[in-house]
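Have a look at the structure that comes next, please.
Note that one protein chain of the assembly has been removed; the remaining protein chains are unaltered in position.
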Amino acid sequence: MIIGKLKEAIICLRAGRVTLRYPFEPSVVPEGFHGQPQLDIDKCTGCGACSMACPARCIEITDEADQRTMLYCLDRCSYCARCQEVCPEEAIVLSSEFELATDSVDDLRVTARFDLVRCEECGEVVGTRREIEKLAAEMPEKTGISVDQISWLQLCAECKRKRSLETARDLQAPEQ
Amino acid sequence: MNVLYLDLNRCIYCRACEVACEREHGGVSRIFVTLLDWTEPVPVACRHCEKHPCVEACPVDAIEVTDEGAVIIHTNKCISCGLCVIACPFGVIELDKAGKIADKCDLCAHRLADGRQPACVLTCPTRCIQYGEFEEIMARARAKPGLTLVSAVGETGTVVTMPDRPAGAVQKATSGSD
Amino acid sequence: MSVVQDIIKQMSLGAPGLLQEIEERAPQQLYATVAPEQVVATAKYVVNQLGGRFLITAGTDDREPRGDFCVSHIFSLDEEHIFLTLQIRLEPQDPQIQSITGIVPGASWAEREMQDLLGIRVVGLDDSRRLVLPDDWPEDLHPLRRDVPHDIRPEPVTGAEPQRREPPEGATVVAIGPFFPVLEEPAYFRLFVDGETIVGSDYRGFYNHRGIEKLGDSALTYKQVPFIAERICGICGFIHSSCYCEAVEIAIGIPAPPRAKYIRSIMLELERIHSHILWLGIAAHIVGFETAFMQSWRMREPLMWLCERISGNRKTYGMNQVGGVRRDLPTDIHPDILNVLDTVEKEWSELYSAIQDDTTLLMRLADVGPITPDYARAMCVAGPTVRGSGLPRDARVDHPYAAYADLPVNVITFDSCDVLARTLVRIEETLNSIKQIRVALQDMPDGDIMAEIEEIPAGREGICTVEAPRGEAIHYVLTGSNNQLARWRVRAPTYCNLQAVPGMLQDQNIADVPIAIGSLDPCFSCTERMEVVDCKTGSVRAYSHEEMINMCRLQDGLSD
Partner (left out) sequence: MNQQHINWVPSVCPFCGVGCGFLAGVDRGRLVALEYLIEHPVSEGALCPKGNAALDTVHHADRLLHPLKRVGDGFERISWDQALQEIAERILEIREAHGPNALAFLASAKCSNEENYLMQKWARLVGTNSVDHCARLCHASTVAGLGKTLGAGAMTNPVTDTVNADCIFVIGSNYAECHPVAARWVGDALEQGAFLMVADPRVTPTVWHADLCLQLRPGSDVALINGMMKIIVEAGLCNEEFIGSRTSGLEQLRELLQTVELSEVEEISGVPADAIEEAARHYATAEASVIMWSMGITQHITGTDNVMSLANLALITGHLGRPGAGLMPLRGQSNVQGACDMGALSNVLPGYVAVTDFERRRQIAAKWGVTELPTARGLTVVEMMNAAASGDLHSLYVMGENPIVSDPNVQHVRQGLDNIDLLVVQDIFMTETAELADYVLPAALWAEKSGSYTSTERRVQWQPTLVAPPGEALPDWQIICEMGRRTGYADCFPFASPGDILTEINTVSPAYGGITPERVQALGGLIWPCPDEDHPGTPILHQEKFGTEDGLGHITPTPYRPPAETPDEQYPLTLTTGRLVLHYNSGSMTRRTKALLSREPRLFVEISAADAAERGIEDGELVRVATCRGYTDCVARVVPTVAAGVVFMPFHFSGTNILTSDALDPTAKIPEYKVAACQIEKSPR
């Protein structure tokens, strides 16, 4: 009995003070820490892949008039880094920032706005201007389809289906 | 190489292909029959284009062309960016909002694998949708009277023929006006 | 003949007429289709003749596209390392099935839950009160049915009362809960006492039932589920994400690469170590032994920092994905891991030694909360709870997953069947875990950490059990179309262990109840709190529940 208590006392004494001085002293996080996601709006095309991937549904996309708004509700973030993983433009990365406490939830909300392109037939949303410009720039070289043929980039899926016969004719190989 | 053949002249807008496709693919149809002007049905399925803009648009190589010439989305690799949807010339890729992935015709790969033709082909009441060897299909298409042949992007992919009669069905109707 | 074929043969011959069909849908996973009227007889055969151990029941709403409901009673044939699932298909209108609690008393909650959530009536349940659904939930609304949206918020039924069980004559009720004071978690025990002796008890829990299964098979995609799976438990989250991922990998027949499996095992054992250390601290706290509480938690902290360094997160590592893991364990981290393990091993051994000599403590633990081997078997308890009753059940050995087939798993049992036995199991297991990690680090193969998975076909089933610190967690998956599961069934180990509480408390002294219940290391769903520290003044203020709700909702257009 007494031996047990002595052993316990030794353990306590040897441990000494173990608590950190945080928040009065900074706490350093390790490399690769999953802190608050940071968005590089210049790189982002507004494609929304992050929004679809996010398990916590932090990223809300609203299309209104000629603008897409992406609202990052970082108060809901679970720091899984899926957004970083899927982003085709490497526009979002998880930073080492973890001191997120605030008394205004707005401090944890980030908004990004993008110009939308709407279907020239029906007005349905096709995508953001950045997405379409990106495709228009890359497509001719990658597929060999000339720039003036890719008018369908301005159409929604349903209108493309309606115009599919014309498109097919446009794209027909010249020898046929 | 085997291709899909859509003979628009025979479509009756019954949408059996849509219901069949839906049945084969977990409740979402990947073929669309669009009715133009109430009288001109256009069944649209993936053309499995040779130049395949969707494959080129995909930033994560989730879309692949198989040895059989089918353009297939590997759903587990898809990141839902939607670029293929915009890139597709025919509007046959849609982003499945529930499943959060891009979805399109896979030529019923699971059926072809066990020797069955795609569901839309077999179910089509009017033989509007067919599937077979490219040259054979082309020969069949060329042999039909009064049809215009339109092909997809490139020289393979889906073969489409449409009636070359100018007048629509409504104009054909010979009714003494009231 | 392989063991699997032998079982198939035994079942076909030994249970003539019971089975409609039996097949191996994944390696070591047998599914037997049983006619509804044969379910009891077949369960009896499986338990008595094959030595089957009941794990869990998964009810499935299969009305689309099959047009029926399916009940899957999942059993483990431990010695043969086989999962044997009895599947019973039920008519879609007014589905009902005979209870198997006459054969397996531990199936009671599983059947009650199925009755609540799927509206499959279980005939012959001795206790058919609500288990999971709130008391004010409408009668005919079964949330796991696929036609019920995941975000439904029905009008509460007014005047609803909890269905309490009445005490035996002459006994008095002592209520513990609905906020269980020892663990500060929601659970409501009603103890029926005669003087200081417990003569019976009743339990009502699930107060914070979060509907995670429903979210997983209706709102989330395959790649999103691991992150919510991880949040099933705040301590052993990695258990659940691993269990989910391996179940899907089994279902589609694409295992994670060997390196990923080793990384999973390492993370799982790190989790076990810090969980067991944490538990010892809490157990000490329950019996008023604050020294051990403080020192345990101190010892644990370096492990948490280590995990943060490995995964980027202190807890809920987010490392699992179907097909493997998302982060490698580079060689330059290995020495740090070994260092932390060395320290923990040394300190833990010292603490163990001190406790063994502390007779006061031992007296609080010995002969308290007895669970006999027979009762343990009947209630299907798991983890240290079953091993403390002398039964060598451990998923790492019974159904090896991750890299456990290659690791030196020592199944530790003690046979005094009391709280002390459970304590000793945990302490020694911690030391064994350290050994396993060392071996894993040494033997870890090179290569990919993620398998190439092109798509996840629909209609595949997979079962995985993972030995959590509290016992085995079980995940059953049925893959669906549209990039989503069709059914995800999760059983956390506390689910079966809690069912043993009435027997464990029977004839015990009321003063021993907290540590007895604590000895199960129960994991109820927790709550949240927030404190604000002013760095300048050092003042601390706690926010109230209302304040927090208001802060979330202020300018909030979001719903959750």
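Chains here go by letter, A, B and C, matching the order in which they are written, and residues are numbered from 1 within each.
Convention: a residue touches a chain if its C-beta (ideal position, glycine included) is under 8 Å from a C-beta of that chain, and two chains touch if they have at least 3 such contacts.
Small disclaimer: the values here were computed from a predicted structure and weren't measured.
The undisplayed chain touches these shown chains across the complete complex, B, C. Note that of C:Ser12, C:Thr33 or C:Asn410, the residue touching the chain absent from this view is C:Thr33.
From the options C:Pro92, C:Pro138 or C:Pro373, the residue with contact to the chain not on display is C:Pro92. On the side of chain C, touch with the chain left out of the figure occurs at residues 20-21, 23, 25, 33, 63, 65-68, 89, 91-94, 458-460. Not every partner is drawn; the one left out touches chain B at residues 9-10, 12-16, 18-20, 22-23, 37-41, 116, 119, 122-127, 144-145, 169-170, 172-178.
As a working rule, only the chains that are shown with their structure count from here on.
With chains as nodes and touching pairs as edges, the resulting graph is complete, every pair of chains being joined. For chain pairs B-C and A-B, the one joined by more C-beta pairs in contact is A-B. Inter-chain centre distance (chain A to chain B, centres taken as mean C-alpha positions): 32 Å. Spacing of chain B relative to chain C, judged by their CA centroids, is 47 angstrom.
Looking at chain C, residues 223 sit in touch with two or more other chains. Shared interface positions of chain B, defined as residues touching 2 or more other chains, are 100. Of all residues in chain A, only 1, 3-5, 7-8, 11-12, 15, 18, 23-24, 29-34, 53-57, 60, 71, 73, 75-76, 78-82, 85, 94, 101, 103-106 touch chain C in the complex they form.
Within the complex, the chain C residues that touch chain A are 220, 223-225, 227-228, 231, 291-292, 294-295, 298, 301, 305, 308-309, 311-313, 316, 318, 326-327, 347, 350-351, 353-361, 532-533, 535, 538, 551-552, 554-558, 560.
Residues of chain C that touch chain B in their complex: 64-65, 221-223, 322, 453-458, 480-484.
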